[in-house]
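Working notes, beginning with the structure itself.
Every protein chain except one is present and positioned as in the full complex.
For chain A:
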Amino acid sequence: MNILIQQGRIIDASQQIDRVADLYVTDGKIAAIGQAPAGFQADQTIDATGKWILPGLVDLCARLREPGSEYKATLSSELHAAMAGGVTSLACPPDTDPVLDEPGLVEMLKHRAKSQALAHVYPLGAVTRQLQGQLLTEMFALTEAGCVGFSQADAAIVDTQVLWRAFEYAASFGYTLFMRPEDPYLAKNGVAHDGEVASRLGLKGIPAAAESIALQTMIRVAQATGAKLHVARISTAESVALIRLAKQQGMAITADTTIQHLHLTEMDIGFFDSQVHLKPPLRTQRDREALRSGLLDGTLDAICSDHTPVDDDAKLLPFAESHAGASALELLLPLTLKWAVQAKLPLIEAMRKITHNPANILGVAAGSLQSGAVADVVIYNPEVEWRVDGRVLKSQGKNTPFVNHALTGKVVATLTQGNLVYQL
């Protein structure tokens, strides 16, 4: 099967390409850019004039809610949402029910995802059993079953002895640890950034220090044990500074933030809007600016969706009782590009944060249009203007804090492994 995608603007950070050209796909792989390979006869031709041709996005954190929370979302609903958002590879954290701490569960998830033939699903196994922070999981067996790294999702490892050993053990095999730093005691019962807004609204705060204290510990433990640490979903200026320093000292550390934290602040809570109840909480404008500059100077490597579908009932509650999270797979790309425009960043550099870099962090072959690569391709119309409305999201989670935000550009087609699986 040969597909020709004609005359689109190809933006591929992995090859430093940004030009209008034809893209040739053969048998599910990228065959060439520009010049047709010898003997290429297109079975299907897609006209991409005026459109952008992008590698499929790689998302470092998307919750699919399977197994265990099918009333919030299913593999099928969320993988279709991923296609609509141009996300063709995603890592899912282990906070399912049951927790992804046994090889059988991981195999089942991989198998069910594969049968959908939509996005590539890369599970992150639990670092500790039941995410309880006490006993290590069988990391080797979990890796054999398909895990690409290990995570505690939003749970902490309180016991630093266990943290140390988990890092040591993972380091023995070269596994990457995807850790969101948060001190569980300082964050206890907190639902918003501990600052002016939380004080006014009478919401229990989570201080910025809850993140930096845990991060400092993790960095120190990673340095001592030689573990590969990816710092996930950071929210504060202090964290950006700590990671910048670690990188300056030559540490092989990577980090991401979420698309929500790149655009919103604590002020967006307004009058207790539960759609803006997120974990970690939205911080101050100063923190948001620090995250943005961290991305610009390379301190932060990636932007993730932190996709968390929540059912309507769980958001129809007073702020602190509502479930945290935002449905974001379908917004990651246009919101990243919106930031690029605001920050006057070349598109290719913005794309790098959601394709090439996260693929490298996961250690998977994705997020690239190099010849020979799997043909995960997104065709994007950069002209169309629209406003976010949760009700029209493909995701079963209609929960978005971006309601009514004006966006420019939409995915018009998505190919995975050379198959056209989504068309607007």
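The working rule: a contact is a pair of C-beta atoms (placed from the backbone, for glycine too) under 8 Å apart; a residue touches a chain by one contact, two chains touch by 3 or more; residues count from 1.
By our rule, contacts and distances are computed from a predicted model.
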Among "Fluoride-specific ion channel FluC", "Heme chaperone HemW", "ATP-binding cassette, subfamily B" or "Aspartate carbamoyltransferase", UniProt-listed name of the chain not shown: "Aspartate carbamoyltransferase"
Contact partner of the left-out chain, one of A:25, A:203, A:218 or A:253: A:203
Residue among A:8, A:93, A:195 or A:358 touching the omitted chain: A:195
Contact partner of the left-out chain, one of A:141, A:213, A:320 or A:365: A:320
Footprint left on chain A by the chain that the document does not show: 194-196, 198-205, 207, 271-272, 274, 313, 316-321
